[in-house]
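Complex shown without one protein chain; remaining protein chains in place.
Now for chain A:
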Amino acid sequence: MIQIHVLQGAALVWSAEDAREIRERFRLVGTLVGALARKPRQNTRLGLPLQLLPEEARLLAELGEAILVRSTETQPLAEGEELNQASEVEAYKQELEESYQEQQRLAGAERGALLARLADHIAEGRARRRQERGEAPDAGEDLGLLDSPFILPRGSMMVQLPTARCHSGRIERVDWTSPSPDWPHANCPAHEARYHVFRELWDRGYYLSGGSKFGGDFLVYPGDPLRFHAHYIALCCPPGAPLPLCALVAAARLGTSVKKTVLLCSPSPSGTVAFTSLQWSGLQ
C-alpha cells in the first residue's frame, strides 16, 4: 500500500520504491521537489519527495492502491508513548555507537593498508632525513609506525541523514472525500471537473502532467514524458460556463506556436467527457 503524505494540500511521496512504482505501474508522473542528495545546490535535477497532483493522488486512492496519511508528530506525546520515545533514543544511541565502531575499524584498516603500500617510501624518507641529521641508521624503528593505534575522532564520523522516515512515526489517515485543512480539494467543483477529465484521459492510456507551462490544465503525452514531447494541451471547460472568444484565440495561437494541439475538455454531469480539438487550418 503506497503511503501518500499530505501537507497543506500537497500530496508528497517520500519512499523511493513507492515513487518508482507510481511511475512504472500507474503511469503517473508527478514532480520531484526536494534537493538531490548527491548534488543539493542545483535546480536542474531535483530529488525526493515526489509531489503528486491532487488528481493523481485521488486516482491512486480511488483505485485502492494508496492511502492518504497525515503526520501527527507535533502533537504532544501521550502517556504510553513517552516510554517508546525513551527506548527509541536508546536505540538510536546504540546504533550511533555501533556505527562509530565500525567506521573506526574500517578507517583503521584503510590507513594500515595505505601505510603498507607506502612503507618503502616512508623508510627511504626516514633514512635520508637521518643521514642529513648525521645520526646512525636504525632499522628497528621503521615498524613502529604501523603499530600505533588509530583513533577516529568523533567529529569526523559520518552520519546518515535519511530522507524518508526510518521507523513508522505517528500518522493518521486522511479521508480524501471530505475537505480538511490538509486536503482542501474534496468537494471542490473545479477539482471535480479536472479530475473527471484527468481520469478519462488516463483511462485511455496517456501520461499526464501539469499544464501551467503552456497555459492549460494538463499536458497529454503519448508515452513517458522523458521520451516524448506533449501532444495535447488539455483545457478544462466546465459545461455551461461561458468561453470568451479572446481566450479561445489565445489558446489556439499558443498551441500552434508550440506545435501542440489544444484539447477543450468538458465533463458532462452524466460522467462522460466531451473533447474538442483546435487545429489551425486554412480557409476550408
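FYI, a contact is a pair of C-beta atoms (placed from the backbone, for glycine too) under 8 Å apart; a residue touches a chain by one contact, two chains touch by 3 or more; residues count from 1.
Going forward, contacts and distances are computed from a predicted model.
A.B. asks: Would you mind picking the UniProt name of the chain not drawn here, from "Palmitoyltransferase", "T-complex protein 1 subunit epsilon", "tRNA splicing endonuclease subunit 54" or "Defective in cullin neddylation protein"?
C.D. replies: From the choices "Palmitoyltransferase", "T-complex protein 1 subunit epsilon", "tRNA splicing endonuclease subunit 54" or "Defective in cullin neddylation protein", the unshown chain carries the UniProt name "tRNA splicing endonuclease subunit 54".
A.B. asks: Which listed residue, A:C166, A:A247 or A:A274, touches the chain dropped from view?
C.D. replies: Residue touching the absent chain, from the options given: A:C166.
A.B. asks: Would you mind spotting which of A:S71, A:Q104 or A:T256 touches the chain that isn't drawn?
C.D. replies: For the chain that is not drawn, the touching residue is A:S71.
A.B. asks: On chain A, where is the contact patch with the chain that was removed from view?
C.D. replies: Listed in rising order, the touching residues are 5, 7-8, 10, 12, 14, 30-35, 37, 40-43, 48-49, 51-54, 71, 73-74, 85, 88-89, 92, 159, 161-166, 169, 181, 190, 210, 212-213.
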